[in-house]
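Note that one protein chain is taken out, while the other chains of the complex remain in position.
Residue numbering begins at 1 within each chain, and the chains themselves are lettered A and B in the order written.
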Amino acid sequence: MLLELIDVTIHYDTAEAVSGVSLVVEEGSVVGIIGSNGAGKSTLLRAISGLVRPTSGDILFDGKRINDLKPHEIVKLGVVQVPEDHRHFPHMSVMANLRLGAYLRKDKVEVQADLDNIFEHFPKLKARRNQKAGTLSGGELEMLVIGRGLMAKPRLLLLDEPSLGLSPIIIDELGQVIADINRQGVTVLLVEQNAGLVTEVTNRGYVLEVGKVVLEGNINELMSNQSVQRAFIGG
Amino acid sequence: MNSRLYKAIGWLTLLVILCLVPLFMKQNYVLHVLITIGVGVVLANSLRFVFLTGQLSLGHGAMVSLGAYFSSLTVMNLGLSFWLALPLAGVFAMIVSFFTGYLFTRLKGFYFAMVTMFLTMVVQLVAEQWRGLTGGVGGLTNIPPPNAIGALGFDSKADFYYLMLAIAVISLLIMYLLEFSRLGLTLTSVRDSEALAASVGVNTRFYKVLAFGLGGFFAGVVGSFYCHYYSAVSPSSFTFMLSIDVLVFMVVGGRHRFVGPILGAVVLTVIPELGRGMKEYEPFIYAAVLLLIIVFLPRGLISLPEQVRILLRRGTSPSERAASAITRGSHRA
Partner (left out) sequence: MYVQDLLNGLTSAGIYILIALGLTLILGIVGIVQMAHGEMYMVGAYVVYLFSMSMGLPYFAALVISIILVGCLGIVVERLFLRRFRGDVEGAIICTTAFILVLQTAVKGIAGPSYKDIASPVEGVVEVFGARLSWEEIVIILVSAVLVVALLVSIKWTKPGQAMMAISEDLVGATLQGINVDRLSSIAMFIGCGLAAAAGGLIGATFSLEPFMGGFALTQGITVIILGGLGSVPGAIIGGLILGLIDGLLTPQVSPTIASIVGLVIVILILLFRPKGLLGYE
């Protein structure tokens, strides 16, 4: 098991944002977490990345407890988060954004190779590599932040609502990209409200409602479930 | 309900005691310290009133200064009665606050703190340079005491003491009533979540400016009292360090509670008075007290009982604090 959450509860200030969530992500798989706004999806990812600490429960990566590690130590293990809102460094160049993804890596030659690889994958980014990241369109930005995540050479990539604000065509493209990444051996945990993207790329999923896992299992079965459909309309 | 009644009785008893103090304490020194505390209390609470909307102002020094110069100049040059000049000084500071607040409330957090601190620097510099009006660096001297009214002739410290007491009681009462009215609720909703407040139709900018202006009013009133009490005013009386002293009162006492700033002003005015013997190292001790409180009691002295209770139950781990620091940082403007 690459990632395992056991009975994780998280408080924000005093309010409970996530209560007793357990989930597993197998190496090589793409797992989805589905839920409406405020269901606690992002909080869960923040906890895995070490930005917030669970009040109780365990987060295991590769069998090792990572609850008490600092965010940079978690990145070093290969758990890399692509944050929501295509969060990027707007006043730095596209190139500088990508290189920051490789901040912890010391293998300069391979970093350069990975950079070339990403430019090959996303020719639009290559054309704009010296532009400020803030000038990119929404779709380009998402490619940029995913590319930045890949530059860290992740074992597990956490994607927080990558489809947010993107057009259906771009979302299709995004699905391709995620599938490609997975094929190269990267495990993906995808948090989404967009049902289409989740069914396209994931095998297994969890449905989160007000901080609790209410359903889990095969993604197609989940999607045909009534309460899931309600959750998406609610979002 | 009962605890409310006890509280009211407690406050009234305190007020009666404070009224009787001059009858028993004839030393001017004690009265002077009490007056200084009164000035601190009103300023710290008015700063907290601005802070209800989540904005930290370091412009309080400027507002006190404006009130002081306005009052002394209108009394000395225009022959205005002190009793008119006092509220007008507050109004004048309030108008300036409204105007500058309108400009500055677009900024948040450190940005707002810095530009308001800059405002204090500007007012000080103008007061130093506009020699014709303000007397320059030397400032204004021989400012007359308030005109006699009733039994108060203002020829003794006790009379100034009663005036300060009246100003403090009235100001605190107004601020208390405002804070626990609908207005106060709106102000704190702006602080807690500006986006949420805006989404339910609250004009957040308006309320920020309003709070900043009302805070400025009380600062102006205190400025007026100050210059007639000392019978002198100069630019160096109101540097940005005054703004910071007031901030210290508020935070050390407890910025989240109404009584916090009162407690802070009392404790931090009395401590240096006690340490008069060690003049050389007084700032050192003061700084040490500040650091200790800000590190171990971030919610102020008022939270001491609560903190002790928590400590007895369990200690907070450093990692928890680090994590919350990162989350807090993400709310930065």
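The rule is simple: a residue touches a chain if its C-beta (ideal position, glycine included) is under 8 Å from a C-beta of that chain, and two chains touch if they have at least 3 such contacts.
Bear in mind the structure is a predicted one, so any value in this text is a computation, not a measurement.
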| message | Which candidate, A:Pro90, A:Pro168 or A:Gly217, sits in contact with the chain we can't see? | response | A:Pro90
| said: If I consider the whole complex, including the chain that's not displayed, which of B:Leu80, B:Ile95, B:Met121 or B:Ala198 touches that chain? | reply: B:Met121
| said: For a quick check of understanding: of A:Arg53, A:Arg128 or A:Arg148, which residue touches the chain that isn't displayed? | reply: A:Arg148
| remark: Missing-chain contacts on subunit B, rising order, are 56, 58, 103-104, 106-107, 109-111, 113-115, 117-118, 121-122, 125-126, 128-129, 244, 247-248, 250-252, 255, 280-281, 283-284, 286-288, 290-291, 294-295, 298, 321-322, 325-326, 328-332
| request: Go through subunit A and note every residue touching the omitted chain. | output: 49, 51, 70-72, 75-76, 80-81, 83, 87-92, 96, 99-101, 103-104, 148, 152
